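The complex appears here without one of its protein chains, the remainder shown in place.
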Amino acid sequence: MGNIIFYILSGITLCSAFFVILSKNPVYSILSLVITFCCITAHMLLLSADFLAVVNIIVYAGAIMVLFLFVIMMLNLNEAVTQGTKSFISKLAAFISGGLLLVALVFLLKGQQIGAVDLSKLDPNFGSAQELGKILFNQFILPFEITSVLFLSAMIGAVMLGKKDLKDN
Amino acid sequence: MEIPVEFLLEKTIIVVAVFTVSLVIAMYSTYAERKVSALLQDRIGPNRAGPLGLLQPVADGVKFFMKEEIIPSSANKFLFVLGPSLAMMTACLTGAVIPWGSTLEINGSIVPLQVTDLNIGVLYIFAVVSIGVYGVMIGGWASNNKFSLMGAIRASSQMISYEIAMGLSIIALIMTTGSLSIRDIVEQQVDGHWNIIYQPLGFFIFMVCAFAECNRTPFDLPECEAELVGGYHTEYSSMKLGLYLFSEYINMFISSAVMSAFFFGGYDIPYIEKLGLDHNLVTILGTGFFFFKIVLFIFLFMWVRWTLPRFRYDQLMNLGWKIMIPLAIINIILTGSGILLFK
Partner (left out) sequence: MQLTNRSKVVVDKNMTLMERMYVPAIVSGMLITLSHLFKKKATIQYPEQQREFSFVYRGKHILKRDEQGRENCTACGLCAVSCPAEAITIIADERKKGEEHLYKEEKYASLYEINMLRCIFCGLCEEACPKDAVYLTEELVPASYNRKDFIYGKDKLVQPLGTSAHPKTYKPYKK
């Protein structure tokens, strides 16, 4: 049964992911990206990574995508604006960067073990908030702290950008 | 993967019961809203349909179904229908992780009165609430009306802003309870050790944010009748409008349930074990007490709505970002130092 769910989900994920880049209307693109994220969340649930799954929904589908949608609705980008022909150079740049991403992904997948993971052999607490917290604060404490400093600086930067406008007025 | 039939049956009954109860409570919330508003304004309120007007929600429902359904010609038809459906769906999803009562013993098997006890129940609620923004946003945008769009944008920015303070206030609560499972949080509050005693500031922040998340007065800017006509549901009519209004009331019911589960002991009646009653009876009484708390919270929602005026938009954002978030961070620091000192 797990396999059937996996294949159905994968199909939906791929279809919606393709729709993201093929759709002419940016709002449709974003909505199908949200569906893609929801499907990825379901994949994570199948891999019994509950915490990551829910955080994925909260952060990506719930916050970042809403901001994307927000901006597109505010700018009111309709099909006429976005359909304008792109120059040859930008097409070339898109092709090269996309190709590089594909190469990187294939390279990453080369060494990986592909196939079903036996979930019954896993620790029952695997993927739970407690386990993740223990690993994050023991094994990966340095990257975690560095990331938090990065976020703090980003936050301060945003506050400074916001403050600057006030002084000018 | 084998799933036993009894398990499926049990869960189906609980799911249907939770769904029905939340719909019925939402239905009668509309009646209660009109009645409470009338009583607070020295009026009587609906009293024509049935005894004391108790059939008024049924009459309203029939009216919603009978009304002409209008889809504006310039609207995006698919998204226009998707919006209210999404709003209703996300509103109904949240009830799955709330423990409505302790356990019942039927024929020797123990049945917990909860659809599922996720070990990340708190986060699940947040995830569903954050998805709930889409219903409003899609509906507002698909209407192709500037008032709807304004309402939708206000709704989404308001919800995103207040989600942060809400999450931070819950982090302080989780620091004291040490679990993300809502049943664990409720079980820890037995015999009157309710979290409101340890987290008064956290509760206050959570309550204010819950008001904002439900788009209730004083934070009902998205629908702001005075300046935005009807906000995101300006163009909606018939049952699609009904779904939007209904999802608001379900959200209100669920956030009342969450507040009473997180901070007011859920289904806990202090010291009822001392009476030595039958376990099943205690469970049923506890569930009744839980619903009593929920009704009190729903009354609070309505009481506030018919007392306070609406915030201005900049005041709303100021309150969210400059007061609620710093307060929540202070609350986290206080809770942390309290845990270090006393435990």
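For clarity, chains are labelled A and B in written order, and residue numbers in each chain start from 1.
Convention: contacts are C-beta pairs under 8 Å (C-beta built on N, C-alpha and C of every residue); 3 or more make two chains touch, one makes a residue touch a chain.
Computed from a predicted model, the values in this text were never measured in an experiment.
Chemist: Just to confirm, in the complete assembly, which displayed chains does the hidden chain contact?
Modeler: B
Chemist: So which of B:V24, B:L39 or B:I110 would be touching the chain we can't see?
Modeler: Touching the chain that is not displayed is residue B:L39.
Chemist: Given the full complex, what residues of chain B touch the hidden partner chain?
Modeler: 39-44, 303-304, 306-308
Just so we're on the same page, only the chains that are shown with their structure count from here on.
Chemist: Indicate the whole-number Å distance between the mean C-alpha point of chain A and the mean C-alpha point of chain B.
Modeler: One centre to the other, that is 28 Å.
Chemist: What residues of chain A sit close enough to touch chain B in their complex?
Modeler: Residue positions touching the partner: 1-2, 27, 31, 34, 50-51, 54-55, 57-58, 61-63, 66-67, 69-70, 73-74, 128-129.
Chemist: Which part of chain B faces chain A closely enough to touch in the complex?
Modeler: 1, 79, 118-120, 123-124, 126-127, 129-131, 133-134, 137-138, 141, 149, 152-153, 156-157, 160, 163, 180
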